[in-house]
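I have placed the structure first, in the form of structure tokens, so that the comments after it can refer back to it.
Moving on, here comes subunit A:
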Amino acid sequence: MFACRTPGLPTVSGVTEPALAVEARGMTKWYGETTALDAVDLLVRPGIIHGVLGPNGAGKTTLLAALFGLVTPEEGTLRLFGRSRAESGAGWLDGVGGFVETPRFYPYLTGRQNLSVLAGLDGGDAAGLVDGAIELVGLDAAASRKRVRGYSLGMRQRLGLAAAVLRRPRLLILDEPANGMDPAGIRDLRTALRQLARGGRTIILSSHDMGQVEEICDSVTVLHRGRVVFTGGLDVMRGDAPDGTWRLFTSDDEAALTEAGAADEVKAARRDEGGLTVHAAQDKLDAYVLALGRQGIAVRGLEPDVTALESLFFQLTRDAEAPAPEETP
Partner candidate 1 sequence: MTLAAGRWPAAVPPAGAAPQRSGTLVVYRMELAKLSRQIRVRTIAVCAVIGPFLVVAGFHVQNATPGDTAFGQWVHTSGFAIPMVILGFAAQWIIPGLTALVAGDIFSAEDHFGTWKTVLTRSRSRSQFFTGKFLAAVSYGLALAVILIVTDLLAGLLAGTQPVVALGGQLVPAGHAATLEVLSYASEIPPLLAFTAVGIMLSVLTRSSVAGIGGVIALTFVLQVVTLIDLPGWLQVALPSTPFLAWHGFWEQPAFCTAFWWGLVTSAAWFVVCGGVSWWVFRRRTIGVAA
Partner candidate 2 sequence: MRRVRPALAAGAIAALTALTVSGCGSDGLSAPRLQDSISSTFAHLYVLQQAEQGNPQPSLRSLHSHASCQRGTPGTAQDGPGTWLCLITYYVAGPAYPVVAKYKVDVQTDGCYAADGDGPASVNGSTTITGPHYRQLVNPLSLVDGCFDYT
């Protein structure tokens, strides 16, 4: 589990920060007939957590790979902390860490040896950070001395994060970091990432699941088939979002249905498995629940089935003809 309580995180001070941590404009990449990225812009201010969302195949991994320079786009410009690759040469990725797809290591070396090799590549004092990094990401000390070929997916994700930490990153780029983790691990990952961002670090993470990302990201870019269909702050997104869908369990479903018919902008329907599906905006739902109470109908359970943002996400990434709203932060 990640439990990163670090009260006195040093912030990135004494350095003139450029206006944008990541400035990618017009990124286009195609593979033969397929267009992976189509004029994608990604503008991320320092110190925030930015999500890159999209269904599988939308181009998230390609975009993140382009940020690392693993993929050279056909068109477009890219600056990290105001530096372009051409200007900076090999040091372009200084202060940038993370991984693309599942982190991969040398299977014939142990976790610790892999980190030593990577620390050696980085030079400087990175070798001294190996122990701290292993402890930080919650990788078992004994497991770190076993060969990587025996690692589970979750252990590889942790080792990948440790490898990123070695670089003292100001910018963390993580491709589906919650992949292969159990809910407890995901919760701790969120806590750790929030702590990092509070220290002034910029974090970009990708996911295909809006619900995972909703609670942690400040802003998102939604990709669909290589195009940006939404980019902006989550509060802006919430303003545009359609109503959420909820599962409602009451003491009297029939009466609740009747009440829904009478309530303002609340749609309800019976579920086969029991309970009701309720479709309403947050404030209308609140009024409805209060009304149920006044009618003597007890609410035994109320869970979000699909959140408002998830609804918007599905709408944006549906294969529909209608163009989606586009806003800039």
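The candidates came about this way: all candidates are chains of the complex that A comes from, given by their letters.
In this section, a contact is a pair of C-beta atoms (placed from the backbone, for glycine too) under 8 Å apart; a residue touches a chain by one contact, two chains touch by 3 or more; residues count from 1.
Values in this document were obtained by computation on a predicted structure and should not be read as measured data.
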Open item on the list: Given the candidates 1 or 2, tell me which one touches subunit A in this complex.
Closed with: 1
Open item on the list: Taking the touch rule as given, give the residues of subunit A at its contact with candidate 1 in the complex, in rising order.
Closed with: 1-6, 9-10, 12, 14-15, 31, 34, 36, 61-62, 65, 68-72, 89-101, 103-109, 117-118, 120-125, 129, 132, 135-136, 138-140, 163, 165, 167-170, 195-196, 199-201
